[in-house]
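First the structure, then my questions, so here it is.
One chain of protein is taken out of this complex; the other chains stay put.
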Amino acid sequence: MPKSSSLRRWAGAAIAGATLMAGAVQAQAKPPECIAPAKPGGGYDLTCRLAANGLQDADLIDEPMMVSYMPGGIGAVAYNHVTGVRDDDPNLIVAASTGAALNLALAKFGQQHSADDVRWLGALGVDYGAVVVRADAPWQNLGELMAALEEEPSSVVIGAGGTVGSQDWMKAALMAKAADVDPRSLRYVAFEGGGEALAALLGEHIQVFTGDLAELKPQLDSGEVRILAALSEERMAGPYADIPTAKEQGFDVEWPIWRGYYMGPNVSDEAYQAWSDRLRELSETDSFATLREGRGLFPMARFGDDFDSYVKQQVEDFSQLAREVGLTQ
Amino acid sequence: MFDFLIDGFGVALTPLNLGLAFLGALLGTLFGALPGIGPINGIAILMPLAYTLGLPAESALILLAGIYTGSEYGGRMSSILLNVPGDAGAVMTTLDGHPLAKKGLAGPALGLSAVSSFIGATVAIIGLTLFAPLLAAVAVKFGPAEFFALMIFAFASMSAMMGKDPVKTLIGAVLGVLISTVGVDSGTGVLRFTFDMPELYDGIDFVVMIIGLFAVSEILLMLEHAFRHDAEGEMAPIGRVMVKLSEVLYCKWSILRSSVIGFVIGILPGTGASVASAVAYTTEKRLTDHDNSFGTGNMRGLAAPEAANNASAAGSFVPMLTLGIPGSGTTAILLGALMLYNINPGPMMFREQPVVVGGLIASLYIGNVVLLLLNLPLAGVFARVLQVPRWLLVPSVAILAFVGVYQLHSDLMAIYLMLVIGVFGYLLRKFGFSLAPVVLGFVLGGLMEENLRRALSISGGDVAILWQSALSVGLWIAAALVVLLPLAAGRLKAKLMEKAA
Partner (left out) sequence: MTLAADRILSLLLLGLAAFVAVQAWQLEVPFSYDPVGPKAFPLILSGLLAILAIVLFVRPGASGQWPTGALLLRLVFTMVLLGLYAALFVNLGFLITTALVSVVIAWLFGATPGKALLGGVLLAVGSYLLFTHALGISLPVGSWIEPLLGER
């Protein structure tokens, strides 16, 4: 092959490449983005998609929102990324939940990080903890279970989808505390996610599962499980109307699991305000209510500074709780 | 009682849904063929598209299920052609698939694996249709103690892979298990071997691990072969392209046995295609490998893991559809997709959403036929990847490795980690280690530790729980048999030989 022809071809390719590159760059003029600090398929993924699909359906964003994944360090990798690298990106929100607040309280994101490092944007929904047993379990209400725990803490096998120090464990530990039992004397089994724990409950390997309320709807409908208590402030409506709260049974345990978002610390006030208004507007549309219910979430509407102070207060409460249940000094 | 399935075929055979099944199969094959971009990412990437297009629930599910099954087909391609597994279930496929390609039989290898995949998936889908609710009830009987016994059985099966260098096989497995201990301890939340790097808290990601071990080390080895101009790196010229019927028939029992093994293991929540293909491969090696040719390009050694990983993919739909519990990472994300459509998979789904369930199962049948028809004639085309000159092929492998890891993690640390693991993999291969025991140790070791500790937390420390159920006793006996029987058989054979002489 003569050299000139291969050179000419190369030049042609280079021009083609340059044009394509310019085109691609224009096409990517910064669509809004939501980072799910986990692998695809988990709760954070769904939290991002809730915003992405909701905002798109309600025409609150011009371009579809991109969902990207940044697993690692139970969310710490994304937290580092947003506080360090993309700290002022006005088009970036990151999915978060009660779990992130708990991890911050336990310094699991590293000692150098606190809840003050990001701007908490708002929450679009909430689920509540639930105390679940099989339909054929001997305990008819929370009181009976607690009595059994009080008498002999190791007589009841409790399982859930998280390690010591996780949300699921905190629910169990708070229950133990309400029954005047040292959380360390429980029999607690940590599974990899709520699904495996639920399977273990159905297969009679564990007796009590400290899960999430809305997650359990299919099994509740089919009558396989009995929910002894919802860890919410008040009774929930609809299919959950018959489930008493722990509080009304005399045990002061609450565990809301909010699903929300944060932004980088140096995002401008305008951008922060615009996003918080956008989410507030979204939460008020009818189409979003359907979407939220489908995702198994109850309404929660806290945005902007209101949400920011809510999360920071929660982190402080959790630090206090962690000391009380013996997790930290 | 099969009304839902007849209705389902009615749904799946509409032109739109048929087209989506085809599109899903095609895209899935492509996603699976690219190392690192497996079914989970394929579905995550296309889920917003399905939603944006406003597809109804059953259509979206058909598209996504097509991607899932398609990528299980596609995952084998890079295993066979490049010795780089496309996803977790395709690791065992490299063992005999790549040697076949080296012999110039890439075409028949791809064809045979397509047929095995088809049979595996079909057996599993029939199982799913007939016994789903029944099987779900058995699957939950698998508690931590039974899983621990299953892992013991799986490790015992691995003894078949000891080969000529048992010490290095064992060292490889131990290293694999050690790597699985990195990260937050699932029982106590303690950080192990993370060295204050948050990127390591969640443990070493499987994709980063196999891409590093296989793809990066392969690049270095290819460079070595090219530099030395030695024959080891050379491929025999591509011979015939189509698989022969006699070759399929030669493997028929291996395929059927592996299909059943894959399906059963796929049903259990928490174990997936990687465990299924490993158990199928080692079982077949033990049963049929009389001349010790597994690992050198034995057709059965290729057919077994391929049938098993596709069967397990279909099997993992059982707990998802009947219990609402995902059996694998991929079904977890399908579950999420359903929830976006206000459908809660679970015990009531067969009754409340028969159209969705029927349409999904019907689309699995159709998708598999589509995939077989797509893959058989294309085997010859894909085999030509081997004719791509090295200087183009190697940068392509590098690009795929980088893009695969980057789009999964959006984080550079993961890429650096992949490179470090790549050097580690290269050194292991230079020292004469096989990578399969490392990967199996990694997959099985983590499950073994977690389940042992869960079982003991349930019993409060009493080890008797490990052999209290009939299921676990059965698995312990099976584990003992797979280790002892070959020894006994060997003795017997020697005695007979003596007598004959």
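Order of writing sets the chain letters: A and B. Residues in each chain are counted from 1.
By definition in this document, a residue touches a chain if its C-beta (ideal position, glycine included) is under 8 Å from a C-beta of that chain, and two chains touch if they have at least 3 such contacts.
Note that this is a predicted model, so its numbers are computed, not measured.
Residue-wise, the contact with the chain that is not shown comes from B:49, picked out of B:49, B:130, B:470 or B:487.
Checked against the hidden chain, the listed residues B:138, B:355, B:419 or B:483 yield one contact partner: B:419. Only one of the listed residues, B:240, B:351 or B:390, touches the absent chain: B:390. Listed for chain B, the residues touching the missing chain in the whole complex are 27, 30-31, 37, 45-46, 49, 165, 167-168, 170-171, 174-175, 177-178, 181, 185, 187-188, 190, 192-193, 216, 219-220, 222-224, 226-228, 389-392, 394-396, 398-399, 402-403, 406-407, 412, 415-416, 419, 422-423, 430-432, 449, 452-454, 456-457, 461. Listed by residue number, the positions of chain A touching the unshown chain are 3, 6-7, 9-10, 13-14, 16-17, 20-21, 24-25, 28-30, 66, 68, 88-90, 164, 184, 186-190, 326-327.
Heads up, the rule we're going with is that only the chains that are shown with their structure count from here on.
If each chain is reduced to the centroid of its CA atoms, chain A and chain B end up 30 Å from each other. Partner chain B is touched in their complex by these residues of chain A: 35, 39-42, 45-46, 49, 52-53, 56, 64, 67-74, 76-77, 80-81, 109-110, 154, 157, 159, 163-166, 187-192, 195-196, 198-200, 202-206, 217-219, 221-222, 224, 290-291, 293-296.
Listing the residues of chain B that touch chain A in their complex gives 40-41, 43-44, 47-48, 51-52, 139-145, 184-189, 196, 198-202, 205, 269-270, 319, 323-326, 329, 332-333, 335-336, 339-349, 408-411, 413-414, 450, 454, 457-458, 460.
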